[in-house]
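Can you read through this structure? Questions will come right after.
Up next is chain A:
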Amino acid sequence: MTMRGPGFLDQLDAAVPAAVVGRNLEAIDPWIEVAPERIVDVCAWLAKSSPVRFDSLQCITAIDWLETDPKKAAKVTWQPHTEMVYHLWSTSARVSLVLKAKLPRWKSDVPGELPEIPSVCGVWRGANWHEREVYDLSGIWFTGHPDLRRILCPEDWEGYPLRKDYEMPLDYHGIRGR
Partner candidate 1 sequence: MAEFLINTVGLPDWLAWTVTAMVAAALILNVIAGGALVFIWAERKIAGRIQDRLGPTRTGGKFGWLQSLADGIKLLAKEDLMPDGADGMLFRLAPYVSFCASFCAFIALPFAFDFVGQRMNVGVFFVIAVLGLEVFGVILAGYASASKWSLFGAMREAAQVVSYEVPLGMCVVVPVMLAGSMDLVTIAEKQAGWLTNWYLFHDPFTFVIFWVYVTCAVASVNRAPFDLAEAESELVAGFHTEYSGLRWSYFFMAEYGSMFLVSALAALLFLGGWNGPVPVASLLGLSEGTGDTAGYFVRLLGMANLLGKATLGVLIMMWIRWTLPRLRIDQVMMTCLKYCTPIAAAMFLGAMLWQVALPGGLVPALRRPAGEIREGWLPGPGGAFALPSADAGKVAKVNP
Partner candidate 2 sequence: MAQMLDDDPRIIEFDVRTDEMLVNMGPQHPSTHGVLRLVLRTDGEVVSEVEPHIGYLHRCAEKIGENLTHRQWIPYTDRMDYLAAMNMNLGWALAVEKLMKYQVSEKARHLRVLITELNRIASHLVGMGAYGLDLGTFSPFLYAFREREKILDLFEEACGARLTYSYITVGGLTADLPAGWLAKCEAFLEQFEPIIKEYHALLTTNAIFVKRTANIGVMSRELAIEYGCSGPVLRGSGVDQDMRRDGEAIYTAMYDGYAFEVAVMKNGHYPRDHDYPAVPADAVLGDCWHRFFVRMLEVVQSMDLVRQAMDRYSACKGPLGEPLKLTEKMPAGDAYLETECPKGQMGFYLVSDGSAIPWRVRARSSSFSNLAVAHELCRGCLIADVPAIVGSLDIVMGEIDR
């Protein structure tokens, strides 16, 4: 179900000014790009006061755009960054919507400092576990998340496996890693 009509977009712009910074309506799944710090306002409007109530957050994904292979890195057009993708679904109108947000790979480009984005747990409580998984596997810090801990990897695991430059640790509690 694609998001019908730019009319809906104008209502979104009117309600949450200067939040939508990009769009692509011709893609297979049309999406709009939102400024990371305004994500909560957009989601709150979409879930609570939009004509089409997006009351269900289906999935949050973090894509690590970094080409580690030097040969291919030369031909790459985009700068290394992290992209957050939110898939929303409206049970009443049976319509889906895709929100994207661009984040730097490391906060202020200091390796080890996780990029930050406000948490949407306030809007949908289901986001709690999704955001914990993205933090655990991709290393994105969700500010305002009630209980941000690793969910899939062990509590004291280091590093974030789904990052392109992730190195498997040599051993973990005596178990050989590589």
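In the analysis below, a residue touches a chain if its C-beta (ideal position, glycine included) is under 8 Å from a C-beta of that chain, and two chains touch if they have at least 3 such contacts; residues count from 1.
How these were chosen: all candidates are chains of the complex that A comes from, given by their letters.
Note that the coordinates shown come from a computational prediction; the quantities given were computed from them, not determined experimentally.
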Pick from 1 or 2, the complex member that touches chain A: 2
Residues on chain A engaged by candidate 2 in the complex (per definition of touch): 1, 27-29, 55-59, 61, 63-64, 85, 87, 91, 94, 96, 98, 124-126, 128-129, 133, 137, 150-154, 161-162, 166
